[in-house]
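One chain of protein is taken out of this complex; the other chains stay put.
In order of appearance the chains are A and B, and numbering begins at 1 in each one.
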Amino acid sequence: MTLAPGRKKEKLDRLAELSAVHDDERGVSLWQEALRRLRRNPAAIVGAVILTVFVLVAVIGPFLVPHEPTDTMGIREGVVKSGQGLIPGPSADHWLGYDHQGRDEFSRMVVGARQTLLVGIVATLIGLTIGVLIGGVAGAAAGLGGRWGRLVDSVLMRIVDMMLSLPSLLLAVSVAALLGPGLTTVMIAVGVVSVPIFARLLRGSMIAQANRDYVVAASSLGVRESKIAISHILPNSLAPVIVQATLTLATAIIEVAALSFLGLGNPDSAVPEWGLMLADAQPYLGIRPELAIYPAVGIIITALGFTLLGEAMREALDPKLRR
Amino acid sequence: MPLLDVRDLSVTFARRGQRTVHAVDGVSFSVDAGEVVGLVGESGCGKSVTSLALMGLLPRQRGVRVGGSADFDGTDLLKLDPRSMRDVRGRDIAMIFQDPLSSLNPVVPIGIQVTEVLVRHRGMSGDAARKEAAELLDRVGIPDPTRRLKEYPHQLSGGMRQRALIAMAVACRPRLLIADEPTTALDVTIQAQILELLKELVRDSGTALIMITHDLGVVAGMCDTINVLYAGRVVETARRKELFAGRRHPYTVGLLASIPRLDAGRGEKLTPIRGSVRDVLPWTEGCAFAPRCDRRTEACVGEPPAMTPTHTGHEFRCVNPFPLSQPEEARV
């Protein structure tokens, strides 16, 4: 067996390279790794693109719309007579036509994007805040253990279980009875319904984290419990909560639409919001179904964007899927 | 003629966008009827994949390629269609897995998990199957078998679970039993019992056994023939006596040297093999073990080493093997 000298050198270099012990491999953090995998997931990219467009429209759109979204110009000019089934469709001036009150549908869709996003975010934030508070306290209490710890944990989780038995509609109905219909009602109802999910998720992952070897190691090294909870357990437990928040944004937008449809939303339809626009379009389905289709498609695509991104994030952060 | 003759078995996993992995890269060995054969090596050497390939249990998807042949009593297992393979599995060839808890279905009583084999392969049913199952549990040393039949895996101890799994495997008196690290997940005291049980079953029924393990110590007491695998190839094969008398391949030597021994002096250090299984040279470029080998020479790189036969049947895949030790040389 003879090798050309050059080739042999090459082989021996390869040998040396392979002989080097791999202890200098750099650890990649959970988030870096997750981000790397997100970028390779087409669903995540589609979701991110949808959301970017949506957020851009919501933020800048309202400054650029061709018409005032509350201006009932169609009725003023006499071209819209919804009572007689007269709602003109798209034209050069009104790209999506008029709505049933003679307002420019395109401008309403654009401004509605902002409202829809705001309502969704506020609702999710309500749920997230309360849920994280309850779940965090319960998780910490369960982690501390002892009679009181367990008691606090089980009382809180009982309450959460009870909340779990309340469909959003029910809650919205109850809140609306107290506050009257309106966006606040809807946001509170939709937000509160998501509380149990956040609370359970955070508590569950905190307990799981607390049993991890690295936490046990930290506490055996004498690191204070509060420090462990704040600097180790919480950040690592928040990942699933953030993913859930993304997914909840999708459901929030849909739920808001459903509640608006039932008449629990803003009674003043002047401020455009997709759910409300969809609800308002129902009587005119026979004349101009597009009035329902535009906001519906808007809702579907936006919800899809949040869902795609959320699911992709969940997949990317799932340690079980990592190789 | 051997009961099972594996020739040039190869298994490759190709994943989109990733390097193709040669998990098993031309493994050959044979098993005689009633013989106990050991497949030994570190994790990742291809021993488990070999057994899964023989059982037809590798995932059937694109990217998984199985090559070579595995002649079992006249039929090539690798060429059998899935349906016929199902008939063979559990009846002619049975398998025992590593972790008895996860290998048992948690929501099905032990009894049903035993009887289902009898129902499937021996056409038994009802009371007859239950009676036979109880006898099987009794045979593998589970006390009060009729009561155990109604219990669920989580109600049994680790040793009991492994015994139950063994009962399922021997239910149809297979001609070949494959045990994949059967004792790794168990307590040391239980390990010995399970090994003893396996030995007994094999001796009494004349079943051939393939023991897959990373622990040469296990092999020492049990196997008639030992195949040491490295990076998907057999690097040394010998009868037990020959191997323990004179190991030729540096990897085998390393494997034995890294086992802690009670009779070693207090000050004596273990000699681990340096590096890890990841430091592998592809067999096409030379000896895969070369990067970790203390005895490597320039000859180790370039061409894959071939199996060197000896007149005793002891074979090794090394160009610079350890010399035979004195007493054995004297015998030659």
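Basically, contacts are C-beta pairs under 8 Å (C-beta built on N, C-alpha and C of every residue); 3 or more make two chains touch, one makes a residue touch a chain.
Operating definition for what follows: contacts and distances are computed from a predicted model.
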Chain not displayed: protein name in its UniProt record ("Hydrogenase expression/formation protein HypE", "Peptide ABC transporter permease", "Metal-dependent hydrolase" or "Protocatechuate 3,4-dioxygenase subunit alpha"): "Peptide ABC transporter permease"
Option touching the unshown chain, where A:Ala34, A:Ile228, A:Leu278 or A:Met313 are the choices: A:Leu278
Absent-chain contact - pick from B:Arg86, B:Lys199 or B:Arg295: B:Arg86
Contact residue for the chain not shown (choose from A:Arg36, A:Lys81 or A:Arg158): A:Arg158
Which residue of B:Ala94, B:Leu176 or B:Leu201 touches the chain not shown here: B:Ala94
Those residues of chain B which, in the complete complex, touch the missing chain: 55, 57, 85-91, 94-95, 97-99, 102-109, 112, 116-117, 120-121, 152, 154-155, 165, 168
Where the missing chain touches chain A, by residue: 158-159, 161-162, 164-170, 173-174, 176-178, 181, 250-251, 254, 257-258, 261-264, 275, 278, 282, 285, 289, 292, 296, 299-300, 303-304, 307-308, 311
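The rule we apply is simple: only the chains that are shown with their structure count from here on.
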Inter-chain centre distance, chain A versus chain B - centres from mean C-alpha coordinates, in Å: 50
